[in-house]
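All protein chains of the complex are present and in place, except for one that has been dropped.
Naming follows writing order (A and B), and every chain is counted from residue 1.
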Amino acid sequence: MLKGRRRNFEDMIIINTISIILILTGLLFFFGSVVGVLRFPDFYTRMHAAGKGDTLSSLLVIMGFAVYHLGQIHWMDFVWADLLVVIKLLAICAFIMLTSPTATHALMDAGYEDGIEPLTHKKGNALREPKVKGRG
Amino acid sequence: MGNRTFIFVLLLITWVVLSGQFDAFHLALGLISCALVTWMSSDLLFRNRQDSIWERVHEGWKLAWYFLWMLGQIFLANIAILKLSLSPNAMEQVNPSIVHFKTKLKSDFAKFLLANSITLTPGTVTIKIKGADFYVHAINEAAAAGLDGEMERRIARIYRSEARAPEDGSQRKGGS
Partner (left out) sequence: MGHSGKEAAEMNAFFVWAGIALLLMMVPVFYRMNIGPTAIDRIVAVNVIGTKTAVLLVFIGTIFPGGRIEMFVDFALAYGLLNFIGSLAAARFFHRSKALGGEIDVEGEAEEF
């Protein structure tokens, strides 16, 4: 039995690099989302940044961890608990992909029903101040 | 019957993944509780119970491909958000409008899928669904022009029950 195959150095390097790239991409997209949440002018546009950036960045970071933990499995003395960690991480991914847009939509709907007016351009290029009034 | 077996197997897989115990005691507990849940609420997951298991699997397969395409769209959306939020003149590029259109999808799950897909694609977020009416917030004109019903046709292609795919997309009406 080759002991060297258990921790193949090259494979570890490749897997770790993929994981690092995924996590860094996720952090980059989260940065964009955070800047959007801070800068965008009204609730609806902020929701664009929050909803999309949140979904993809969580997805990418957790995917990166799934890849990393897949690389940590010792295939020679295999225990199911190690693989279950990866499966659970993928389950979190699927869960986030389903629920995060739904939560975004629910919050959007609640805000719209409550009469928060979306801001729109006037004739010129200036933005109208968001006016908020109860609609009933 | 086939659907019940399908749901039971689905629940059992979830149980095994979440518990991580493989001894007889835990597996027996899982069997009992999954059978109980299947017996009580098997009619909650699927609306039409005529389809066979193989059609479900086929739909699931097509759904997986759809999610792959979706992932690409989410990437594009996030790159757009990143560009927009980091550009110094972001406020000039933001020109929101609310687009209203009617969908031809019938089942609730297809509508849910369409709403989530609209939320995740570049520049658009679903605000409200009322029956067949969709109200979509678009961040600028380009995003509003992108709502041409292409996604709807993709979703309609997944489900056989969505009798006819809309030929000309959804007819868009003016903003609110």
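Odds and ends about this structure:
The definition used in the following text is that contacts are C-beta pairs under 8 Å (C-beta built on N, C-alpha and C of every residue); 3 or more make two chains touch, one makes a residue touch a chain.
Being a predicted model, the structure only gives us computed values, none of them experimental.
Residues of chain A in contact with the chain left out of this view: 7, 12-13, 16, 19-20, 23-24, 27, 30-31, 33-35, 37-38, 43, 46-47, 50, 54, 57-58, 61-62, 65, 68-69, 72, 74, 81-82, 84-85, 88-89, 91-92, 95-96, 99-100, 102-103, 106-107, 109-111, 113-116, 129-134.
What we mean here is this: only the chains that are shown with their structure count from here on.
In this assembly, the C-alpha centroid of chain A lies 17 Å from the C-alpha centroid of chain B.
Within the complex formed with chain B, the chain A residues making contact are 28-29, 31-33, 35-36, 39-42, 44-45, 47-49, 51-53, 55-57, 59, 80-81, 84, 87-88, 91, 97-98, 101-102, 104-105, 108-109, 112-113, 118-121, 125, 127.
Put simply, chain B touches chain A in their complex at residues 17-18, 20, 22, 67, 74-75, 77-78, 81-82, 84-86, 90-92, 94-98, 112, 115-116, 119-120, 123, 125-128, 135, 137, 139.
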